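Removed: one protein chain of the complex. Kept in place: all other protein chains.
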Amino acid sequence: MKTIIFNVFVLMAIIPSLWVALSSNIVHAAFSLLFTLFGIAGLFVLLGADFVGVVQVIIYIGGIMVLIIFGVMMTQGARLSPLSVNLPGRLLAAGLTGIILAVLMVAATHFLWPVGSAPPPPTPASQAIGNLLLGKYLIPFEVASLLLLAALVGAVLIVRHSVRSDLSPSVFIIRRKQRGE
Amino acid sequence: MNGLLGKKLPGRAVPMIGCVSVFLSFWIAVAGFFTLLGIEEPKERLVIQSLYQWLLISWDQGRFSLELAFRMDPLSAVMCLVVSGVGFLIHLYSVGYMAGDDSQPRYFAYLNLFTFSMLLLVLADNLLVMFVGWEGVGLCSYLLIGFWFTDLDKARAGMKAFIVNRVGDFGFFVGLMLLFWTLFETSGGAVTGLSFGQLQEAMPRLITARPIWNIEVATWVALLLFVGATGKSAQIPLYVWLPDAMAGPTPVSAFIHAATMVTAGVYMIARLNFLFLSAPAALAVVAIVGGVTAFGAATLAVVQNDIKRVLAYSTISQLGFMFMAVGVAAFSAGIFHLVTHSFFKALLFLGAGSVIHAVHHNDLRHMGGLRRYMPWTFLTFMAGYLAISGVPPLSGFMSKDEILWAVFTSHLPVPGLGKALWALGLITASLTAFYMTRLVILAFAGTYRGTPEEAHHLHESPPVMTGPLMALAVLAVIGGAMGLPAPTHLPHALESFLKPVLGDHGGSDPVVHAYGMEVLLMGLSSAVAVAGICGGWLCYVKHTEIPARAASRFAGIYRMLSRLFFVDELYQFLFISPLVKLAKIAGHFDLNGIDAGVNLTSWLTTKLAVLVGWEDLQVVDGVVNGLAGVVQKCGDQLRRLHTGKIQHYLYSVAFGLFGLYIILLLL
Partner (left out) sequence: MTYSLSSFLMVSSLLFCLGLFTVLTRRNAIGVLMGIELVLNAGALNFVAFSRFLEAPEGAPLISGQVFALFVIAIAAAEAAAVIAIVLSLYSMLKTVDIEQYQQLHG
């Protein structure tokens, strides 16, 4: 039973990602990515990381993917050159990627990982995660929050100065304010 | 003080400082003299005071010490009294003579410096300190002769004096070195010093030293020292500077060239009597030179028209007498004549200065009848004139006669030389009387032969000038009392006073003595003096045409005399012209040879600099530029990495990753 679910989730992760890589339509690629992320979330849950899986769905899919789709929309890239890099580039990339894949596969299967007979993580894992976040990994936690703040401020800054056209009224208003009105 | 501050002091102060300082010296000399007299035992009359140690060299066998030491004994006491006493009178006289001259501070400073050097010379305890004073007086003589140096002729006269003097000094110094060297050698390196006491002790060593070129060392030393004396005291062959030295102010001539500096040579020989006695040959040379000089100078004095030149040649002549005296080992007689000569010669010079002060020129042919206008000058001049002519019983007669007696009775190496020299001296004495009479008559007697305006200005000199004249006149008259001759059976004060220093070789020897002979000779010398006077009177008063006739009859001799035996021309030909030519050649060499060398070097250096500059430009700059070019090319190549294409950058990331895997795998 578990195996079947595992396989389903794996397929759900990989096949759309193929579509992300190879599709010529960027919108298709974006939505395929969505499905891939769902599959990965399922794999997370299978591994006992229920909290992480849910977070993945909420934030990654609900936040980042939406952002990406917004970006696709705004830049109207779908209308422009939809093609990926021409053939020689793709072949080179395929070759390189293939080698790396081979190496990784070999590493994954033939390496003797120090696998232990560990009990599955507690469900829900949120309590344990919470303990770790505010205990052992407090500093990375704070740093991560700082990073998010920086990203937020930076993104706003970058967009504010360069947007000339009235892409959105809010940006326009901000520009007006900038002029000291 | 005068030298440094003189220009700023008030006019009256400058001469006062000059005179007061000499007066103080005189009093100290008097005090010293009486102190010496106070010491009962004559042999003990000796005070040596060492101021400080100049030089001390020590080695195994001994040590050599040179000190700045002074010696006060009868001889130096006498000399001190003469120098400071006569000097003071002359300083006083100078106040009047130099009044109105702007350079008074300089004058008095030089004069004081001279007095100092002369005192240093006579008070020295060793040869080297004496040499310092010796050189000092030479220097001051130069400074004072060329005092009015703005007149080129006067400046040249000063130069001539100094250079001729230096030639003599060179001889002196070589003699000094020879003395030192011989003492050093003979004592095996145990020379202790050059003071007179030590030298006297070292005499035996000197006598036994090995002769150089078959002449005894002592003779060499004595002769070389005598060369110095000829330069300083104007004997043959280094006398040529004295007549020209009359270019200086008359008080200078009186002091330096009558009383003091020129007597330094005589003093030196008297001081080193023990040395000269060890060298009889040298003594003979001294006597001969003295005699010939005395006679020659007297002949030249007859034809001079400049009042000071007559006196100059007279000085040379009298110095010749002094040298004759010491040449026959009559040291105290020589010193006696030195003292009396300083009295009457200074008097004569100062009197001449008084005359010059009145008529403003030196030419005898344009003087005359001055006795009416300048009575004091005339009277005092007469006193000096009689003294120098050897009229008894004035001082000049006493000393001159003593010399003549000593020369007559001397025992010189060459037999008969003494008598020959005596005869020469006698003739010279007669000539002395003759030319002095001529001078007195031409200057004071008769009528004035100058211009009428000058006649208006004729006046007697101020008391500050006539005062010293009178003092000196008194001394000239009574000075003979210190050396009364033996036949009178009166004590010869000077001789006995000087005996500890000069030994028993004074003029008269009481034991081996022929009083009769001496009285005869005294009478003879008096007679020739009177004869000379009468001759002068005849030629210049009674029959004034005689001189002119004699000049034309003996034209050749007259020409010789008036051209001073062509000695100056001879020296010019022998020495001066070749030297000047040599100097010119050297200069030529310097200009063309050395300067050319220097210019060549500089030219080479500039060319080299150009080369180096080129090298710097090409090579060094090439390296620098090349380096920059390489960097630029590298940059150009590396630039190509910046494609601007993101994909390329991403590819590089991927490749990097790939590389990492490889490395990990391999490791």
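Read from first to last, the chains carry the letters A and B; within each, the first residue is number 1.
The rule is short, and it goes like this: a residue touches a chain if its C-beta (ideal position, glycine included) is under 8 Å from a C-beta of that chain, and two chains touch if they have at least 3 such contacts.
Here the structure is a predicted model, which is why all the values come from computation and not from measurement.
*Asks:* Considering the whole complex rather than only what is displayed, give the residues of chain B touching the chain that is not shown.
*Replies:* Against the left-out chain, chain B lists 639, 642-647, 650-651, 654.
*Asks:* Over the whole complex, note the residues of chain A touching the chain we left out.
*Replies:* Touch with the absent chain occurs at residues 2-3, 6, 10, 13-14, 17-18, 20-21, 26, 29-30, 33, 36-37, 40, 43-44, 46-49, 51-52, 55-56, 59-60, 63-64, 67-68, 70-72, 74-75, 77, 80-85, 89-90, 92-94, 96-98, 100-101, 104-105, 107-109, 113-116, 118-122, 125, 128-129, 132-133, 136-137, 140, 144, 147-148, 150-152, 154-156, 158-159, 161-165, 167.
Please note the rule applied: only the chains that are shown with their structure count from here on.
*Asks:* Report the inter-centroid distance (CA atoms only) between chain A and chain B in whole Å.
*Replies:* Whole-Å distance between the two chain centres: 122.
*Asks:* Please output the residues of chain B touching chain A within their complex, sorted ascending.
*Replies:* Interface residues on chain B, with respect to chain A: 647, 651, 654-655, 657-658, 661, 665.
*Asks:* State the interface residues of chain A toward chain B in the complex, per the touch definition above.
*Replies:* The touching residues are 85, 89, 92-93, 96-97, 99-100, 103.
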